[in-house]
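This part shows subunit A:
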Amino acid sequence: MLLSLSGISKSFGSVAALRGVDLVVRAGEVHAVLGENGAGKSTLMHIADGLLRPDAGTIAVDGVPVRFRSARDARRHGIGMVHQHSTAVPALSVMENIALAAGWPVAPGQLRRRTAELTARLALQLDPLQPASELSVALKQRLEVVKALASDARILLLDEPTTVLAPTEAEELFNFVREFARSGGAVVLITHKLDEALAAADQVTVLRHGVVALAAPRAEVAAESLTEAMIGGAISVAARPRPTGDGPVLIQCDGLEVKGESTPGLRSASFTIRGGELVAVAGVEGNGQRELLRAVAQLQRPFRGLLEVARPIAFVPEDRTTEGLIPALSLTENVVLGVGRIAPWIRGHRVRRVDWSAAGSRTTELLEEFDVRAKGPGAAAGSLSGGNQQKLLIARALERRPRVLVAENPTRGLDLQAAADVHARLRSAAAAGAAVLIYSNDLDEVLELGDRILVAANGVVVEAEAGAGRQRLGEMMLRSGRPDAQ
Partner candidate 1 sequence: ATREAPAPFRVALITPGSIADAAWNSGAFTGLGQIHDSLGVPISHVEARTPAEQEEALRTYAAQGYDLIFGHGFEFQSPAERVSADYPAVVFIITSGERVQGNVAPLIFRLSEASYLAGMVAGGLTKSNVIGFVGGVELPPVREASEAWVAGARAVNPEVQSRTTYLNNWDDAALGREAARALIRVGADMLHHNADAAAIGVFQAAKEAPGVYLFGANADQTELAPSRVVGSAVIDLPRALLLVAREVQSGTFTPRVESFGLGSGVVQYVPNLALDSMIPVALAERVRAAEDSIRQRDGQ
Partner candidate 2 sequence: MRSSIRALGTSLLALAVGLLLLAVGLHLAGYDAGAALAALWDGAFGSWRAFTGATLLRSVPLILIGLGFALALRGGALNIGAEGQFYAGAIAAAWVGVHAGGWAPWIALPSVALAGIVGGTMWMALPVVLKLRFGVLEVISTLLLNFVAEALVSWMVQGPMQEPSGIYPQSAPIVEAARLPMLPGTRLHLGFVAALIAASILTWIFARTWWGFRLRALGEGPRAAEVSGRVRGNRMIAVALLGSGALAGLAGAFEVSGVSYALYQNLSPGYGFTAIGVALLARLKPSAIVLTGIVFAALEAGAGAMQRDAGIPAVTVYVVEGVIILVLLLGDAAARRGLRRQVVATGAVDGIA
């Protein structure tokens, strides 16, 4: 018995995030913790990592009760954590971030060597000298994993470590995790991907509304019983409307080039998207898809080529808390900010005013309609769980009644039900006549969602033939992709 948490309770104000939760993790085991968004998984991990102090309950390591006053105490007891959202310090380099988390010495030459060794051993490539601020979300997550593994931890807490990793990377990570457990370590794995959990775990604990809904060895549970425990029923998936594809052309680009910030960017894209279509872009991080979407969303200026996009446009950024929402502002304020001045609650022409009560009541409706779990429209956006933040972002984007909807990794970190809901929303936006353009690091999502699929490789975006499968897309993604090689 390496790590045991018993009777843990934790409230934030009037929100009871955890109520008497027990979790026992033994040496040599991978313990999956499942639960819908807001179930309390991250909170539990923060308590185990010394970042939050429980209101009640005890923690024991190796059977000895401990009290963590900071993450350093947890580190001292051999606990390492991969956070759901990046905890890298943006201004520091990759290797400095690792040194900070692992307590490595800071001499640059040595540090660089150790970092290179570690990333090579884990097969998670990172440039030691790159500032963390320049890393994409996926690379940040990679760094998060490397940081946790750098400090010789015996107990690893992984809070959704694979949400934006490429499939091969996820594979490598799980290999490592299993090896880690086999050599006597203990792993807590939080994920929303059931198959992942079932493949990797020895034990499963399901949290629901802050209490343990199910705890059993992997061998004794089936996928259906897990969803049952998580949401109290089966996942409901809305019927998939048929793509019409005969609407007007809403997005058109030809020979589009967009400069990237730290990557080569987009070197060539030529396609059109009509109203009613949902187009998904597949690609390994850093191959130009990000620049493509941002150019379509009018956030980045094309460098060359033609780009015509119908208005209004709505955009859902992947980085929820810095580009999407302002954590300190209320939900209503965040909705008002994102819907913009075309909203009905904007009054007056010469001096535009905001009718806050109209905005507030509309926000209340949206929370209801999109099943955003929050205390109310006045709650701070930062107090929402990741999944609920995402639902709010989608709700807000659709509130613009967009003709063009652009979304990056739209279901990252969402639980199964929430992801299904978001998918349904995106589809119905398309069904209502909008052109929807997304990219996702999750190939399954691309395959499931896209009426048409584009593949970004090496800055070149080409369309996959209808009916292309996993295998074929994978090949296209890895192609060297010179513009003339099509």
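Just so it is clear, a residue touches a chain if its C-beta (ideal position, glycine included) is under 8 Å from a C-beta of that chain, and two chains touch if they have at least 3 such contacts; residues count from 1.
For anyone wondering why these and not others, all candidates are chains of the complex that A comes from, given by their letters.
Bear in mind the structure is a predicted one, so any value in this text is a computation, not a measurement.
Trainee: Every candidate listed belongs to the same complex as subunit A; state which one touches it: 1 or 2.
Mentor: Only one candidate touches subunit A in this complex, namely 2.
Trainee: Provide the residue numbers of subunit A that touch candidate 2 in the complex, in ascending order.
Mentor: 12-15, 42, 46, 51-52, 83-87, 299, 315, 317, 321-329, 333, 336-338, 340-341, 346, 351-354, 356, 375, 379-380, 382-383, 385-386
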